[in-house]
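Removed from the display is one protein chain of the complex; every other protein chain stays in position.
The letters A and B name the chains in turn, as written, and every chain counts its residues from 1.
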Amino acid sequence: MAVSSKRIDFNRTPLRRRVIASAIVIFWVCASAASVAQPDTVLRLGNPGEPQTLDPHRYNLRLEETLLTDLFMGLTTFAADGSTIPGVASSWQVSDDGLRWTFKLRPDLIWSDGQPLTADDFVFAYRRLQAPATAASLAYFMYPLKNAAAVNAGKMPGAALGVSAPDPRTLILELEQPYPHLLETLLYPTAYPLPRHAIEAHGDNWVKAENWVSNGAYRLQEWRPQAYVQLTANPHYDPAPAITEVFYYPLANEQTAYNRYRAGEVDAIATFPSGELAYAKRELSTDLRSSVQLSIMYLVFNTRVEPFSDPRVREALAMMMQPEVLTDKVQRSGNLASRSFVPAMVSDYEPVPGPQYQLSLPERLSRGKMLLAEAGYSASRPLEITLRYISGGETKRTALAIAAFWKPLGVKTQLHQAELKVHFADLRQGDFQVAQAGWIGENNAEHYLSLLISDTGDVNYGGFADNQFDALMAAARQEADLAERNRLLRLADERAVGLYPVVPMYSLGVRRLVNPKLRGWQNTPRDVHPVRFLSLEP
Amino acid sequence: MNSHWLRQALFGSTLAAACSAWLALMVLAALAGPALSPWDPQAINWDALENPPSSSHWLGTDMVGRDLLTRIMLGARVSLSVALIATAVSVIIGIPYGTLAGYLGGRADQLMMRIVDTLYALPFILIVILLVVVFGRSPLLLFAALGAVFWLDIARIVRGQTLRIRESDYIAAARIQGAGPVRILIRHLIPNVLGPAVVYATLTVPGVILAESFISFLGLGVQEPDTSWGVLIADGALNMESAPWALVFPALALAATVWSLNMLGDRLRDQLDVQAARV
Partner (left out) sequence: MTRYLSIRLLLTLITFWVIVTLVFFLLRLAPGGPFDGERRLPPEVEQNLRVAYNLDQPLPRQYLNYLSMLGHGDLGPSFKQKDFSVAELVISGLPVSLAVGVMALLIALTGGIALGTWAGLNTGTKTDLLIMGTANIGLAVPAIVVAPLLALVFAVWLGWLPAGGIGGPQYFLLPAAALSLPFVAAIARLTRGSVAETLQEPHITTAMAKGLPRRRIIRYHVLPIALLPVLSYIGPAAAALLTGSVVVEQIFELPGIGRYFVQAALNRDYTLVMGVVIVYAAFILLFNLLVDVCYARLDPRIRLRS
């Protein structure tokens, strides 16, 4: 007997009812949950990526520095406008020859676990920074200290380091040579005090949330990988900040960061797709913050290996760089083109543009071709290289543009992308040929030029080593007078650019969206915004 | 095997004909498109970044000013060739395995099929990613890895088919004539399972295309300046609000191709079942 062809009245079957009922329940739950308001003592911030570590001696990345600035406080610290003010030090004195700095610490300093903070914690920290076992990439920041380089190379014991604490509230720093920028250098995590008692008790596990001890406005509450880093207010920090809880989300994907900001899930993001800039200027003008950061984005050549061990190849590729095209046509996102390695924003320093810019573009092209031919490359044996870039919309676009710049030379460029922290980890290991790199730094020329000194360590990614340059830098550092110092630095700069270890591209424009209810947010040259200065309007 | 049922499956209904036409178009585009297009798929054009569709760029441009239509055709080349080669690899592994299992029968067959069952359960994309991570991003490895993952279905079908023919008079006659097992395998069994095997192979093609697009989307597959549909979709998703065409058109190409392959594959399989029932 055939099955009846009468339509089954689906409307009456229980299955459908169940489905509809569940859908209603789910949406009701979501709607009610989504409308829960955020208390105004909780701040949610977007960080441009996931940190690799929170140990102040092992950090490397700007996004890690952002976290550490909230967690610790050094001898000096940032004011809300980005200038340098006293931190845990109440006063200091410099000896006449500029070689001896004596810091007086504030009374009654305590760590977040209630233990007293003394000058000994600084001595312990500075020695640990230079200890070879710590393998700190940024140990060279503190090389101005006497014997620091030797201790870091293992040639002298830690006790030989030029730091001492005659009494618990006095710290003495002895320098190799006069160093006018010391106060700025002390802003970095490499100069923070570390909780000796916690590190001795827990070893490398001291960075875990359950063992965490720090002296800043906040302490580490929880670090959930790829989800968030949660900070809570340090009960022993005075004055108590308005924001008691901070969540830092790793938002490396610009589009996701933008979506989440617009959905109201994040109060401030570090970047968003440049394609949205026009829209943001029109519709989100109260949220938009733009400025140019004290920074330099550049291409670095690995001078240790073929083909970039050959200076002709480096020069040929450098010839074809067009920073203005990159910023004005390809990126169009507020970045500032730079022909010099030391950013133009640095005070009291006349930037040194690369020598290639004295030629016209057609002249540069023919010179580039000539250099490559000399180095042994031709149409039958083209130069094949891999350009590494950081995953992301703008960086990918920039990498494609650079590959296009080099194409007329007959160069075949393969692109290789990696997540930000891994990109820089690979760079520090010298695992690349040519790569995008960037440095956000201090307001002095030698901070940038020291990236090219041969014994700086693994942040001299390309391993550039030139005796003459090293000698010129050493001579400059002997100089106490700032003007003369800068003059000598310029000579070193000119020497370096002629050898093309790096190709400068642009200074990073800051393109942020910040919740208008967030008070206390100011544009600063280094784009630093310690949370203790911020508050949320109810 | 007469070709009437093949024609019926591919062109029997308007929808089927449309799908076949689309696929033919994709193959044509992959083969000849980039050469015929006035735009160089690698040529970056500063002045035409992320342009919407216009008379000069029919589908618009991408984030560095490359013509999107040409890029999609170039992507078709990679996506389709990966699918073809991977499917070929899976057939090369699957047919001998399945035929052998079916022919041997009994315990050996049970064992071989149980192995297939357990392997079937594993997360194949993860294994492909694992291989890519360990051995690098060479396209050849990608094809081989994908093929090595998709052979299971083919092996199953072929084994079923072999079991069916094994006891037929035709094979018995060959045996009486003194043909040894290898000869039977090669000359009689395999040619007869080829038909269904190829049909089922077409059903794996969409799966391979999707797998390749996933892997490229994650950044582990094809690298710049080469491209595939997965890469184009990933790039399109980066700026989907300001330049939606960069996401929509590659996504449409991928979806339409996969949909057509699924649709035609279903029809082929239905026809095959009809044929088998007739026998």
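The rule is short, and it goes like this: contacts are C-beta pairs under 8 Å (C-beta built on N, C-alpha and C of every residue); 3 or more make two chains touch, one makes a residue touch a chain.
Only a predicted model underlies this, so the values are computations on that prediction, with no experimental measurement involved.
Remark: the omitted chain is touched by one listed residue; of A:85, A:135 or A:153 this is A:135. Considering B:38, B:106, B:136 or B:178, the position touching the chain not shown turns out to be B:136 (whole complex). Along chain B, the points of touch with the absent chain fall at residues 114-115, 117-127, 129-130, 132-136, 206, 210, 213-214, 217-220, 230, 233-234, 237, 240-241, 247, 251, 254-256, 258-259, 262-263. Touching residues on chain A toward the chain that is not drawn are 1-4, 7-8, 10, 12-16, 18-19, 22, 26-27, 29-31, 33-34, 50, 52-55, 58, 133, 135, 204, 207-208, 223-228, 249-251, 253, 255-256, 259-260, 262-265, 391, 417-419, 421-422, 425, 428-430.
Methods note: only the chains that are shown with their structure count from here on.
The distance from the centre of chain A to the centre of chain B, with each centre set as the mean of the Cα atoms, comes to 44 Å. Those residues of chain B that touch chain A in the complex are listed here as 42-44, 46-47, 49-50, 63-64, 219, 223-225, 235, 237-243. The touching residues of chain A, when paired with chain B in their complex, are 253-255, 273, 275-276, 279, 325, 329-330, 332, 391, 393, 396-397, 399-401, 403-404, 407, 413-417.
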